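The complex is shown incomplete by one protein chain, all other protein chains being positioned as in the whole.
The chains carry the letters A and B, assigned in the order they are written, with residues numbered from 1 in each.
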Amino acid sequence: MSAFLTSTFMHNVFGGLAQGVVYALVALSLVIIWQSTHILNFAQGAMAMFATYVGMTEIEHGLGYWWCVIISVAVGMCLGGVTERVLIRPLYGKPEINPIVVMVGFLGVIEALAAAIWTSTTRNIPEPFSQIFYHANGNLVYLSPFIVFQIILALGIMLGVAALFRFTRLGLQLRASAMAPEVSRLLGIRVSRMLTFGWILSAGVGCVAGVIQASGSFGLFPTNMDGIFVAGFIAAAVGGLESPIGAVAGGLLIGLAEQFILSYWSPNVAPLGGIIILVVALMIRPQGLFTRAAGRRV
Amino acid sequence: MQKLRTFLAQESTRTRLLAVALLTLLTLVVTIVLPPVANSDLAGGAAIAIVILGLSWLIGWSGQISLGNSGFMAVGAYAAGVWAHHHATTPLVFTLLLATVVGAISGLIIAVPSTRLRGPYLAGLTLAFAAAVTPIAQNFTSITGGEGGLFMNSLATPGWFGRLFHGANAAINANAQWTADLAVVVAGVAFFFMSNLFHSRTGRAMRLVRDNDVAAELMGVNLSRARSSAFMIAAAYAGLGGALYSLLEASVRPETFPLTLSITLLTLMVLGGIGTLSGAVIGGIIYSFSPDLVSWVNSLTGVNPTSNLGANMQGIIFGLLLIVTMLFVPRGLVSITVPLRKLARQRKRRPPAVEAASL
Partner (left out) sequence: MGRVRRSMTVLSVSALALFGIAVGSLNGVAGAAGSTPGVTSTQITIGASVPLSGIAASYAPVSAAANAVFKWVNTHGKVNGRTIKYVRLDDCYDLASYGLGCTAGASVTTLSQNQVLVAQDHVFATVGSLGTAAEESVVSYLKQNGVPQLFVNSGSKAWDNPSQDPDLFGYQTSYNAEGKIFAHFIKTHYAGDTVGFIGQNDDFGANGLLGLQDGGISIATSNSLTYNAADAITGSTSDIQADVATLAQDKCQVVVLDSVPGFTTGILEVAHALGYSPTWIISNVGADPTSVNYVGEAGAYTLDYFPAVTDTGDPWIPWIRKVLLADKADFPTFTQNSILTGNELYGAGFAVAFVEALKAEGRNVTRAGFIKAMLSTKFADPAITPLKFSGSNHQGLQGGVIAKIAANGSKAPVVGIPVNGTVYFTGNSKASPLNSTKTLTISPIPAWLKG
């Protein structure tokens, strides 16, 4: 058993899962926004990064780790809500290029602002759990207490979001306003408020990914979510943008693919994993692997 | 004068050639009076303007979004770089054409799986492509030179041109002006072909594909072929621009083509004006003189350029410009002149011509 745990194969499985859950969270947050407003938030990663900075630099003022996490997520959610009200609201019904361009601009502003306020040198967030790998019979197992925590936290968030959509009134209203805004409005759902809430929820989920990423060994710097966003975005597209389950599956798939390519080929070509999976997935089903076949939106 | 006006009103290949040739010549004359450093900046701007024009065509005319044009630029730059590195004596025209063709092929490869995709999926695929280009270039060291890249001889001034200059810094001034002139001429040719494309049947069909693909299909347009060809043309332009850029730089390295370059290109294209020739020109000019723009804003706001804020002023300015432009002037800087032109036209009581094609 221990020989199996320390094998290169399992090493890659664990490494891929650890990275994959972060991708999956970002993908999930993108899907939530896409479902409610049909906008792809290019600044999702950067917004999470910014919120993480606001919360996590409080550690330097002596605040405990978990308080900082709460502050980060709260700031992230506020940022999401304000963004929807100020930047996105004027763009509903405009050509699809418009919101993409605006969010790309927002991405640039946030990253530059973060660098202006906190400099672009990497900050290390003291992680809540040890990052030292477990050993089995003197061999490394590619799992540390932190990675275990990261996987459990991410899965917990995903289940929470699923529960919210399935079992709560709020979730029902969210789904209703996304699917049939006119009918929902007639039924007395405040659709506009639901759209904002979708952004708040999405930013919160994205922010958890940001906190995990910054707490890991890579640390926090203004562009630390760029690569994560690209992978998360690809994951969401593989899953079909409409499906939360698809986003999560896509995230894990890409995390694993990158890790295996990195291990068996070269670290340099790991980003190819995402593009290969995306091309194959889109060739099979242009609307994503997990979306119900539907009339194409023109 | 009246005759000339009527003549210019009839859009034809010839008039467009004339207009582009005149503008090119005018720019060439300007390079004579520009200081050498401004000439070097202008050369880089011309290369970038070509890439922006391709992107402008793709987004503005075919309605497809690409965030991968830095990747196509890299493909063209490496095609030119690898060739020029091994064949230093090849005429420039051949190297540039080679890069254009290779760029077009790479565009086709990306376009084939993309034609069935719209909006965000397409943006995602092209983004993934741009993200993958740098690692690929870094990995295949034997061809690309890896992280260190490839180095070429910098563009030499031909003897006859050099002899026009005298004085202490003759050679330097001549070289700066020669490279600027070269870039401007290449850009002029590229702009001429694009202006024709805008007015061709393909251009009109592309607009229809963008605005109403069902109608286009009814009229016999093969949608996926139209979209792929739009992609291919945009990639060819990116390839040409990238090749010109790398030849001006006399080097090609993976780090020259980061994802952020795609975003910069998009920003410049939107700032100038989507789907127009003059928008691409404006974008290229903004690119050339962005360092001056940044230091101007720093001095205007009294921000110390070496402070943290000053160091990141460029990102803030460009990001804000992009947001403000898209929210308030979605058709770019070029559209600011449109109301004026409309006014002029109304006075003459003539039906408005095709706006987007105005040069």
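We take it that a residue touches a chain if its C-beta (ideal position, glycine included) is under 8 Å from a C-beta of that chain, and two chains touch if they have at least 3 such contacts.
These numbers were taken from a predicted model, which means no experiment stands behind them.
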item: Contact residue for the chain not shown (choose from B:Thr260, B:Ser278 or B:Ser335); value: B:Thr260
item: Selected from A:Phe106, A:Tyr142 or A:Phe233 as touching the chain missing from the view; value: A:Tyr142
item: Residue among A:Ile70, A:Ile132, A:Leu170 or A:Met283 touching the omitted chain; value: A:Ile132
item: Full-complex contact with the absent chain, from A:Ile228, A:Ile275 or A:Leu289; value: A:Ile228
item: Residue ranges of chain A at the interface with the undisplayed chain; value: 11, 15, 19, 108, 111-112, 115, 119-120, 122, 124, 131-133, 139-140, 142, 144, 217-219, 221-228, 258, 262-263, 267-268, 270-271
item: For chain B, the residues touching the chain missing from this view; value: 3-4, 7, 14-15, 18, 21-22, 25-26, 28-29, 32-33, 35-37, 40-41, 44-45, 48, 134-135, 138, 141, 146-149, 151-154, 156, 164-173, 175-176, 248-251, 253-261, 264, 287-288, 290-295, 305-306, 310-315
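Basically, only the chains that are shown with their structure count from here on.
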item: Whole-Å gap separating chain A and chain B, where each centre is the average of the chain's CA atoms; value: 33
item: Contact footprint of chain B on chain A as seen in their complex; value: 34, 40, 87, 90-91, 94-98, 100-102, 104-113, 115-117, 119, 226-227, 230, 233-234, 236-237, 241, 266, 268-272, 274-275, 278-279, 282-283, 286, 288, 296-298
item: Contacting residues of chain B [partner chain A, same complex]; value: 59, 63, 65, 113, 116-121, 123-125, 127-129, 131-132, 135-136, 138-139, 213-214, 259, 263, 266-267, 270, 274, 308-309, 311-316, 318-323, 326-327, 330
